[in-house]
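First, the structure itself, so that you have it in front of you.
In this view, the complex is presented without one of its protein chains, the others remaining in place.
Note that the chains take the letters A and B in the order they are written out, and that residue 1 is the start of every chain.
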Amino acid sequence: MTGFPLFPERASTLATEVDALYLYLVVVSVFFSVGIALTLIVFAIRFRRRSETEWPGEIEGSMTLELTWTIIPFLLTVVMFVWGAQVFFHMNRPPDGAMAVNVVGKRWMWKLQHPTGQREINELHVPVGRPVKLTLTSEDVIHSFFVPAFRIKKDAVPGRYSVAWFEATKPGTYHLFCSEYCGTEHSKMVGRIVVLEPAEYQTWLAGGPAPVSPAAAGEKLFTELNCVTCHRADSGGRGPLLHGLFGKTVQLQGGETVVADEAYIRESILNPAAKITAGYQPIMPTYLGQVSEESLLQLIAYIRSLSAPSGEVAPPPGAAGGPTPSKAAGRDRLNP
Amino acid sequence: MTTPEAALPKTHYLNADYGWKSWLFTTDHKRIAILYLVSITFMFFLGGAYAVVIRLNLLEPTGSLVSAETYNKLFTAHGVIMIFFFLIPSIPATLGNFLIPLMIGAKDLAFPRLNLLSWYVYIVGAVFTLYALVAGGLDTGWTFYTPYSTVFANTNVIAAGVGIFIAGFSSILTGLNFIVTIHKMRAPGLTWFRLPLFVWAHYATSIIQVLGTPVIAITLLLVTLERAFHFGFFDPNRGGDPVLFQHLFWFYSHPAVYIMILPSMGVISELVTCFSRKRVFGYNFIAMSSLAIAGLGFLVWAHHMFVAGISVYAAMIFSALSFLVAIPSAIKVFNWTATLFRGSVSWQTPMLYAFGFIGLFTIGGLTGLFLATLGIDVHVTDTYFVIAHFHYIMVGGAIMGYLGGLHFWWPKMTGRLYPEWWARVSAVVVFLGFNLTFLPQFILGYLGMPRRYHAYPPEFQVLNVMSSAGASILGVGYLIPMVYLAWSMRYGKVAPANPWPATGLEWQTTSPPPTENFPRTPVVHEEVYDYSAPPKEAALV
Partner (left out) sequence: MSEAQAGALAHHFADLEQQREASALGMWVFLVTELLFFGGLFGIYCVYRHSYYEAFSAGSHHLSWRLGFINTLVLIGSSFTMAMAVYSAATGRRARIVLFLVLTILLGSTFLGVKVVEYAEKIGPCLGDGPHTGCLLPGPRFDGEVLHLEGERAREAQIYFSLYFGMTGLHATHMIIGIPILAIIARMAYRGRFRPEWHTPVELVGLYWHFVDIVWIFLFPLLYLIGHH
């Protein structure tokens, strides 16, 4: 029925999973709705009142019936739960090696940056067949990044990072919507995801002025903001060595440990006193108000790129699983 | 039933006293119910008017009938009015207030003056909120998400927050009154398991009202304080957490939906049993399922937040609990359907509404399972799928139950019969109009149309037009009863004390009842819903 679609296009690996699950629920729902409706209609006709003096008498309840129609629906819902949870897990575990794209929502536009530096507004060009991991945040109110064709959605919340990922399977152009009401032009905060064949994607990347990758931009900021004064490339600085830090477990003063992920680094820049690395003094000044969300993402990209003195490279983007809301991640820990 | 011409009783609660003071200072629960009936009917049509403009705007993809700002104020007003000022009070404050003392053989509720106070509190809250909506408007959505509502919105958030805060106390007072009444004022012989299921449903609802409403009260108070005094609980720039607001908000607002549906389910139990002339199949199960829904309903709030930033493990727990809370509702649907088996099924108007309820609530409830399913919710949350789901429950469910109940007890409340054929026609019109309005929205949602959009991609237009067409039919379906019900109060056939006839103490007294309900306190000997023989004719008159 080309004229009347019931499903959006399936353009990601997740889409097929979600649609299969959806189909199961549709079948169960149709079965029960039609079943109940037909039963009602049949009973209403068959047992229709034929005279005002009909008094049909008691029917005892039936424990067997009650148990049956409790247990069977329950079992059907168990399947829904387990299958749904499985798909959800898959949605929340970006694969290793995914291409890391930074997304900042702002009233009323999406600002995106590729790992190679290209910036886009309200559009995202991606290659087909490659997992893409989105790190989302907002500069103002809560937005939500929604691509129906990929069946993905995640809120972009100010003050924290959230993660979504997809792997496009079909070249084409797909809707991007903001799906968390954010004020006057919420309906206009829409865009396109443009999925290209790998070769075309390379062409697209190469077009336009030579971009500065987030990591390179971050390096520039690192110097401009004087981070390099304390965080030297050798271990003699007043601040902890950042080379090879990303993804490692850090020992904090007081004995706690924390994984050095995106959220940790962001917090350390904005609120350095929150987590002091063991063996160091709490002397780092705060950069609150001096760095934008985009700058923060670039600094993080730079720090991620710093290899350990021994030549060991920091884990590739996405390996740490992204800024999962770990217990020790500052305000992010405010998840139940 | 061929009866001799019924006559109105000489004195009853409506003619016991005249004049505006006798109404505005009444403590008679029946008059207070009528006061509420008038108020919520007004609010319903006001909220409906907003919906009309919304659906008109959505006829065109450019959505240029109204500006974006105006549209945002329209859907906010529609939600705020319908939820806080229509659905939450609706059945409890009208039918509940009127019937609970009658059903338990009492002269009034436990606290008649608190009852009147609850109506005044409702009116004050409504005035505040309407002022906010009219003088400049509110554009945060009924959900008030932060930091938009606390920092960025420049509309009347504080006035609306205060108005809803005040109206919340009306809900608390009603719930408190019902709980004490049901516990302490049942007639001799009326044990818990002889109570009509309408009473059980209201008992469960009252528990939710009492436990849940204070939390929204404090949450809205904090939003107001944050906006006025920069407190910062929910603002990341001041050390706060926007998601914390969502937890607090949904902690009430999820149980709130059960406040909105449980009373209607209570009505359906009454209708199905009377119009099948059989005791409800599985009485105990239905009674207990109401309590189960009330309890479990407090444990599922974060299913509104699966993509908001909660952990995967928390999401799984809330998903599992959300499936659990669906089971008691399913049990009710099966039991109601089974009640018709080998019954004597009448197709009078209240029963038509009951049929509509069972069918539409089933669809609404099943689509709730889609939302509880994590993998699907990610795709459909914040889309028209959710809008369709809750309208199936609230409109296809709760409002149909309300209309069914209104018709069923109309003779008791007014002493008049409504015109049956007009009533059946409008029930059918409502059913058809409703489905045309909201069924396409499921598809729209899965296709990806987000909610709260005043303009949308052109490929969604056909479904939107269908939906708007349905809305116009639905509107007509709601207007017709207003006309004939009003007409019937003056010109309707006089009703006998028990026109159906139905079991239940309320039918044992005159239509309309006297102010003191019963000339002497009833004593109950029979089990509930005993339709093995015709119910006694107004034995207590």
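In this text, a residue touches a chain if its C-beta (ideal position, glycine included) is under 8 Å from a C-beta of that chain, and two chains touch if they have at least 3 such contacts.
In this text, all values refer to a predicted model and were calculated from it rather than measured experimentally.
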item	value
Contacts of the hidden chain among displayed chains	A, B
Sole contact to the chain not displayed, among B:T76, B:T213, B:S290 or B:S468	B:T213
Residue of B:L248, B:L262, B:M400 or B:M413 in touch with the missing chain, whole complex considered	B:L248
Touch list for chain A against the chain that is not drawn	270-271, 273-274, 285-286, 288, 330-331, 333-334
Touching residues on chain B - with respect to the absent chain	101, 106-112, 114, 172, 176-177, 179-181, 183-185, 210-215, 217-219, 222, 225, 229-233, 238-241, 244, 248, 251, 516, 521
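Everything below uses one rule, namely that only the chains that are shown with their structure count from here on.
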item	value
Cα-centroid distance, chain A relative to chain B, in whole angstrom	36
Touching residues on chain A, where the partner in the complex is chain B	4-8, 17-18, 21-22, 25, 28-29, 32-33, 36-37, 39-40, 43-44, 47-50, 52-59, 61-62, 65-66, 69-70, 73-74, 77-78, 80-81, 83-92, 107, 140-142, 144, 146, 148-149, 151-155, 157-160, 162, 175, 177-188, 190, 324-325, 331, 334-336
For the chain B and chain A complex, residues of the former touching the latter	1, 63, 68-69, 72, 139-141, 143, 145, 147-148, 151-153, 236-237, 239, 241-244, 247, 276-279, 281-285, 302, 306-312, 314-316, 319-320, 323, 326-327, 330-331, 333-335, 337-338, 340-347, 355, 358-359, 362-363, 366-367, 369-370, 372-379, 381-383, 443, 446-448, 450-457, 462, 531-534
